[in-house]
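Okay, so here's the structure we're looking at.
Here the complex is missing one protein chain, while the rest keep their positions.
A, B, C and D are the chain letters, set down in written order, and residue numbers restart from 1 in every chain.
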Amino acid sequence: MTRLNARLPYQILTFALFAAAWELYARARGGLLLPGFFETLRATGALLAEPELWRALYVSNQALVLGFAIALALGIPLGILLGRFRTLERYADVWLNILLVTPMAAIIPLLVMWTGIGLTSRTALVTVFSIVMVIVNSRAGVRQVDPSLIEMARSFGAREREIFTRVLLPGALPAVMTGVRLGLGRAVTGMVIVELLMISDGVGGLILEYRGLLKAPPLYATIVIILAEALLLISAARWCERRLTHWSRTTATRANLAGSPK
Amino acid sequence: MIEIHGLSKTFTDRRGDTVTALDDARLDVAENEFLTLLGPSGCGKTTLLKCIAGLVPYDSGTIEIDGRPIQGPGPDRAMVFQNFALLPWASVVDNVAFGLRLRGVARAEREERARELVATMGLAGFEKKLPGELSGGMQQRVGIARALAVQPQVLLMDEPFGAVDEQTRRLLQEELLALWEEQRPTVVFVTHSMEEAVLLGDRVALMSARPGRVAELVPVDLPRPRARGGGPDRSGVYAELTAYLWDRLREMHEEHRTVRTGAPA
Amino acid sequence: MIEIHGLSKTFTDRRGDTVTALDDARLDVAENEFLTLLGPSGCGKTTLLKCIAGLVPYDSGTIEIDGRPIQGPGPDRAMVFQNFALLPWASVVDNVAFGLRLRGVARAEREERARELVATMGLAGFEKKLPGELSGGMQQRVGIARALAVQPQVLLMDEPFGAVDEQTRRLLQEELLALWEEQRPTVVFVTHSMEEAVLLGDRVALMSARPGRVAELVPVDLPRPRARGGGPDRSGVYAELTAYLWDRLREMHEEHRTVRTGAPA
Amino acid sequence: TDAGTTSLPGGKLSFTVAVTEPDITAVPVLAAADAVRRQGHDVKIVELAEPELAIEGLAQGDYAISAEATGPALSAIDQGAPIKIIADVVANQWAVYGKPGTGSCTDLRGRPFGIFSEGAVATAMSKDWVRATCRGATPDYLTIGGSDVRAQALAAGEIDATPLEISDAVALESTGRADRVTKVADFAKTLPDVHPQTVYANADFLTEHREVSQAFVTALVREHARINASANHLVRLVHRYLPDEDPEDVPRIAARYRSRKLFDAAALTPHNVQRTIDFFARADVIDPGLKAKDAADLSFVREAAS
Partner (left out) sequence: MSALRRLPAAPLSLAAGAMVWEVIGRAAGVSFFPPLSTVLDRLGEMAADGALLASVRDSLLNLLLGTAISLVAGIVIGVAMGRSRRVEAALGVYVYALLTAPSLVFAPVFFSLFGAGRGAVVAVIVMYAVFVVIVNTAAAVQAVPAHLEEMARSYGAGERQLLPRVVLPAATPMIMAGVRLGVGRAVTGMLNGEMFIAVVGLGHIVTEAGGSFDSASVLAVLLIVIAVALVAIALVQAADRRLTRWVPQTAKGAQGK
């Protein structure tokens, strides 16, 4: 509770600054596509009452949930494998880099040809968008695991599979969770992009519609709602992370504790 | 039972320099023997133990247990690590039960055994703490309990009582001896305390540094149980043996100091 | 010169349980005194040292040095850590020179001083190695050298010789005493060896566990230099004092064991 | 006053023409800009990714003239932006293509029908056509951004029908898939008065720089006339301004545009502008009530034609 209270003033301060900067800029320079802060706020409220929005969110989130679940199920084990096996990593690395840098917008038509138009290709795109973050961070996490723990586990007869589940996975978890947060961000992006460029169901369709009609306030309201959802998901991931990796705080604490009695 | 012949191990560091930790070392440990291992810091004791545990690939030589060359780590051996090597995310009980869990012991059973050992180590009440919440000596005891929990045939202990106070050390020594007499594992026990080496060992192996090998094996022909009840050596029974070890080690130490004035070989 | 009054420190773990490490502890250390600190494992020795170092915020009480309450860590104090706390990416020399570097000592000078201390610690030839390439005892000596390098007024040493062999320990004890006599820092030295406590200390502080506080201060009225030249205590000069400490600590230990049968307070 | 427009010595002008992902229909506009440049003015061309960005720039005065979809321009005008429609880019070139055997709208009942987003002109025209001819039977609309993706989806059988532009249709043919699609409806016939792509300009620019504006429109009308005289002119323009276009397709596309007389910048009249406005109002893109004289300034095309 005290932590929450300590953070609140800063959050309020920056939010006020942010809102003021937005509003002032929009008034000075805003045009058809840049609504003011308060306009957007009003439009957000109005949009939240629209059943159309909730339908769109429902449609979009199907792909998000499925795609991200697949990214986690594949990405975490793969990242750990790559962190553990040098030879494998050396061969796979270049493909990982390619996956990371390929502009997905360009491969969307390919994907459509391959998986058709529908949930499958939207899901696939969300996965492709987010999986790299999960893999790269899981791998970095494995690198941070103290090798003497692996030695210890081996001395107790742990096989490779058990080293994975009992040592590497928990040890890499803080970094993996960072990857999950990054991946979640990318997954939401993927969910929207695929709809903007390809299958404009769901919230991407709303964005296209409002943009096409030059309705800036609801356009930004949609974006605000998408971002709010993403922040919610990331907070949930944070919450899980805190529960799963409380141990890392016994070995890693923050600055500003030292000194005289409090 | 453990037979080591011509064991050599050279480490190459990131700049390509080499350090020879073990050089043509040989050592035989009999079945059920309690062997203590003394030697200057950095002479290769930990390396030797890890080789026996099957954790460190060595360059040449053989290590056989019961006549079979070792193939990596095995369930017959367990090691207590000098740096404890506790899982920072697991509670005391879970750390102690780690080896049991790997061997597929059911949850209830392994928790019970772990709790017993935790109490034996004087850590009752700390079962749910994380390693980061324990003092150094407490952490070390968790590492010991973990190795004892799996009841190995060969117990490899790397300075297991280095971080605990003398009183606790005495208690733990007694517990260890009691366990050894009951289960009769073969023990290789690294220590820096000559008194401890004599108190516990059937034989004391003295290791020299560079070349890292076993220079001398000193039998300890004292009746067991020895000096039960603790207290410092007020009677002087072991003083002679301890003094001998001291002199031998000092000789080796001085040789080593003069040898070592260059870069490490 | 160090005055500690009513010092209390309670840790709260992740599940909200509390462990009282220090409870109304008091201790005065005179200027230039060499104080050794003995106590059961987990009684709060490390916590006390970290409080003096200004690293751990305490709940109540005061710590004054030369009459001024401490405000976090200061350049007047240096600590040798029980778990070494070496920087894994820095070479031996860079680790030893770490404190000097923070104080802005020029590169050439700090390297020279570090190299000297590395040699004193018996680590010549290992200057460029990384901590991961050293044995446990070697790492510990790097940690000691780092603290000595900054020539602090107050030297806080947490079981500094726990991982080195007896011969090296004797040598290091001698080096430490020589340094102490030359520079006259105030030393608080945690150890588990009663012999060492008596050999080094002007006074021995005995700590009890739960409540963690200094239970007794035992003056060591023996002339210095003491027992130079090493070797075990063959003459029996210190035996009496050591025996007294042993008995006191065992009493405390037993009390503690009976008290502790519940959960930690 | 105009940030993007500055006067040069000698009565000449420096201004910007914004185009959105220029395709074959935009090359006459580029050629007209070049013609104005030859008169000594400094004409900059920017290529933007979305028509909305061009409109925004026009409304801000950063750009003087732009040419693309009419819908966003009308939206902006409806919201009070200082923009006026001044000429036509291309007449209604959209048509619905469907799987072979798709004869009429009723065949599409409940079938996947690819549309662009809500609010886009092709979507509006498709829905208008469905309303007018299907008598209550509606297809299953599937929103697919990007006309290339939609064309591919049609060819691959993912959807049963979709509206396409001529260039998309020709590109589809040249990939050897033409036999798999058939034209179901031609919006040029069902909605001849709707002009989905027009040239529009910043209103202040038009009043302050009438001569330059007129020069531009006149040049555009002339380019269109030359294309209608010979499709080869269009091919040459494409070659000059869009060198990366597939050289095999261009002559065929050009021929089709010419034969159907789609290029006529002066084709705008108060009547068909009003019909276009009414169409967009019907489709909910703008509110009803906008008048042609407020949305368009047809004096330039009149002047150019005379």
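Here, a contact is a pair of C-beta atoms (placed from the backbone, for glycine too) under 8 Å apart; a residue touches a chain by one contact, two chains touch by 3 or more.
Just so it is clear, the structure is predicted and the values come from calculations on it, not from any experiment.
Asks: One chain is left out of this view; which of A:R84, A:R122, A:R166 or A:K215 touches it in the full complex?
Replies: A:R84
Asks: Of A:M133, A:A158, A:M198 or A:L213, which sits in contact with the chain we cannot see?
Replies: The single option touching the absent chain is A:M133.
Asks: Mind listing the subunit A residues that contact the chain we can't see here?
Replies: 3, 6-8, 10-11, 13-15, 18, 29-31, 33-34, 83-87, 89-95, 97-98, 100-107, 109-110, 113, 132-133, 136-137, 139-140, 142-147, 150, 168, 174-175, 178, 181-182, 184-185, 188-189, 192-193, 196, 207, 223, 226-227, 230-231, 234, 248, 251-256, 258
Asks: Which residue numbers on subunit D touch the omitted chain?
Replies: These residues touch the chain not displayed: 21, 23, 46-50, 52-53, 56-57, 62, 147-148, 151-152, 167, 171-172, 175-176, 242, 244-246, 249.
Asks: Mind listing the subunit C residues that contact the chain we can't see here?
Replies: Spelled out for subunit C, the touching residues are 50, 53-55, 72-75, 77-79, 81, 83, 85, 87-90, 98-99, 101-103, 130, 132, 150.
Just so it is clear, only the chains that are shown with their structure count from here on.
Asks: Find the most central chain, measuring centrality by the gap between its CA centroid and the centroid of all protein CA atoms shown.
Replies: A
Asks: If you average the CA atoms of subunit B and of subunit C, how far apart do the two points sit, in angstrom?
Replies: Here the centre of subunit C sits 25 Å away from the centre of subunit B.
Asks: Could you work out how far the Cα centre of subunit A sits from that of subunit B, in whole Å?
Replies: The separation of the two C-alpha centroids amounts to 47 Å.
Asks: Once you find the CA centre of subunit C and the CA centre of subunit D, what distance in Å lies between them?
Replies: The mean C-alpha positions of subunit C and subunit D differ by 83 Å.
Asks: Show the residues in subunit D shared as contacts by 2 or more other chains, in ascending order.
Replies: In subunit D, no residue touches two or more other chains.
Asks: Can you pull out the residues of subunit B that are in contact with at least two other chains?
Replies: 83, 130, 133
Asks: Could you list, by residue number, the parts of subunit C that touch subunit B in their complex?
Replies: On the subunit C side, the touching residues are 11, 13-15, 17, 19, 38-42, 45-46, 82-83, 122, 124-126, 128-130, 133-138, 141, 159, 162-169, 192-194, 230-232, 234, 239, 242-243, 246, 249-250, 253, 257, 260-264.
Asks: Of all residues in subunit A, which touch subunit D in the complex?
Replies: For subunit A paired with subunit D, touching residues are 31-33, 108-109, 112-113, 116-117, 195-201, 204-205, 208-209, 211-215.
Asks: In the complex of these two chains, what residues of subunit B are touching subunit A?
Replies: 50, 53-55, 72-75, 77-79, 81, 83, 85, 87-90, 98-99, 101-103, 130-133, 146, 150
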